[in-house]
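Only a single protein chain was left out; the remaining protein chains are all shown in position.
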Amino acid sequence: MEWLESFWATYSTLVLSVGTNVLLALSIYLTLACGLLTVANAAFMGIGAYTAGLLTVHAHMPFFFALLCGSLLPASIALLIGRPTLQLSGVYLAMATLAFGEVVRILILNAEDTTGGALGLNGIPQLTGWFEVALAVFLALYVLLALARSRIGRTMKAICQDETATELMGLNVRAYKLFVFVLGGALAGLAGALNAHFTFFISPNEYGFERAVEILAMGVLGGTGSPWGAVIGGVLITLLPELLRGLGHYRPLINGVVLILIILYSPRGIWDLLRPARSVRGPAAN
Amino acid sequence: MLAQQFVNAISLGGVYALFALGFTLVFGVLNVVNLAHGAVFTLGAYAALQTALYFHAPLPAAILVAAVCSAGAGWILDKLVFAPLRARQAPHLAPMVATIGVAIVLTSVVEGFFGAENLRFPTGILPTDTLSLAGLHFTWLELQIVSLAFLLMAVLLWGLKKTRAGRALRGVAESPKAAALLGVNVEALLRVTSIIASLLGGVAGVLIALYTNAVFPHMGQPMLHKGIAVVILGGMGDIRGALLGGFFLGFAEVFSVAYIGSTMRDAVAFGLLFIVLLLRPEGLFGQAAQRRA
Partner (left out) sequence: MLCSIKLISAMKIRLAIIALALIAQVVSAAVMAAEIKIGVAEALTGNASQYGRPIRQGIELAAGEINAAGGVPGTKLTLLFEDEQGRKEEAINVFKKLIFQDRVLMLFGPTLSNSAQASDPVAQAAKVVVFGTSNTADGITSIGDYVFRNSVTEADILPVTLKVAAQKTGFKKVAVLYGNDDIFTKSGYDNFARALQALKIPVTTTETFAKGDVDFKPQLTKIKASHPDAIVLSALIAEGAPIMVQARQLGINLPFIGGNGMNSPRVFELAKDSSDHLWVGSPWSVENPAAENQRFIAAYQKAYGTLPDQFAAQAYDAMYIVNQALRKMKLTGKLAADRKALRDALPSVQWTGATGPFKFRQVAGRDGKPAGYDAVQTAIVMMTKNNKYVIQK
């Protein structure tokens, strides 16, 4: 037990980060699985973090309430911008969501009186524990796996394969896309809210381009075939820098090299390597 | 003040356009969002800087070295990253993530060798006189950057229209399979495109480093953000669009600082981008193609 205590004292932040990164990877998996390249999740994370943080610091709201708001607000914003934005596809969708993310970041930066601007939000109580994170990850995985198996999941796969055909069959493609986008936003917001409450301090620059690219890398590296791919991606991206710590000066270099090697060797993500080989690429997820 | 801001906008626009030219080429022909373009840009700047510092070389020689180095980087990028991914029929996001890795590697190599501090070119390498015309101030270098952006665009457009290689390239951009059937060496052309695009990026790096007096490992990052915006505004893969998009962004930024407020400078750029994408995704100047969902 003493070993566990000392391990937790040193590595608790790392473990919790793995949890929130897995949540982020899951949030992007939904839309990626369908070829919807949305990169707005960093912004949703930021909105969730600031909402929850402001609620606990200034309004002294209970934690679960803050987490709830931290998921609902980004989800509502996703609902708002989703409709016009999801008409785009491919790189255009990516760029639109990226632009949206930058605008959000700058708005948070300039709303000094509420958010503290560049000075950030300080003194966020340490309310996130392993229980909250584990619960969140478990619920998210459960919901996503269940979805994948359900009719919604099959419809999503159909949309992936051939959108026009699916539309012709009378299914409201737009509604499904919006659904996954909003769900992704809620998950990312939750991740942000949890993250804010074990790092004491948040600032607008953490939710910009670099974070968006990191989340994307997690999704693609892990593989978009299944939510488990997202889990792998989240774990890998979080732990890789830690595992490479001994390399000191060469750490970022090796980090980049590993990223390249993984993509070259397994362009569909690591999940693709691990799943049992299939001869026909069928629509069913499992 | 208005007139000076006008001049500022043109020179800023030239800077953005120069960066975007190479970036849009890779997207248009190779269909890859090359997130390593910023790193190649940085590489070019450092290559020129080191040449100027250690060999006391004059500027044209330094630019040549930068061009060679970044062209080399483009060659390596295609050979080691893009080509293998093409061969494996990788999903179209995979090369983009790979370029993220490449950018990390290049940036950390540069930082490891040269440190994270800002460096600058030795003075005297370029005449720094400010020209003063009717109360307006601008430098020699700004003029050169703007002219070079136009010149390069003209050369590229001519190359694509009039030369056989250029026409083949456009064919490949349209449909690699059809081009292959017609006997075009697709792989070779794609490699050449990557080389040319990186060369453009590297040269842009040198000029912009001279313009801003700052060479540092992460200099490519903010340029990449703006470059993406420029390329979208102008139309992805559209050479003229890169130029027009660059100037459009330059004007939008400068005048938003002048008349709205400098805190919103970036918000304006990206806000515009967002709106343009929603209303006219092919870009302000691009051809209406099947880009909508």
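All chains are identified by letter, namely A and B, in their written order; residue positions are counted from 1 within each chain.
Throughout what follows, contacts are C-beta pairs under 8 Å (C-beta built on N, C-alpha and C of every residue); 3 or more make two chains touch, one makes a residue touch a chain.
Everything quoted here is computed from the prediction, not taken from an experiment.
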Missing-chain contact among B:65, B:208 or B:239 belongs to B:208
Where the complex has a chain not shown, which of A:14, A:80 or A:168 is the residue touching it? A:14
Mind pulling the subunit A residues that touch the left-out chain? 6, 9-14, 17, 109-110, 117-120, 122-123, 126, 199-201, 203-206, 241-242, 248-249, 251-252
What does the interface between subunit B and the hidden chain look like in terms of residue numbers? 1, 4-5, 8-9, 11-12, 15, 108, 111, 115-120, 123, 128, 130, 132, 137-139, 208, 211-214, 216-219, 221-222, 253-255, 257-258, 261-263, 265-266
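Here is the rule we go by: only the chains that are shown with their structure count from here on.
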CA centroid of subunit A to CA centroid of subunit B, Å: 30
Note: in the complex, subunit A contacts subunit B through residues 32, 37, 84-96, 98-100, 102-103, 106-107, 109-110, 163, 209, 213, 216-217, 220-221, 249-250, 252-253, 255-260, 263-264, 267-268
Taking the complex as given, what residues does subunit B use to touch subunit A? 27, 33, 35, 80-81, 84-85, 88, 90-94, 97-98, 100-105, 107-109, 111-112, 221, 225, 228-229, 232, 236, 263-264, 266-267, 270-271, 273-274, 277-278, 281, 291-293
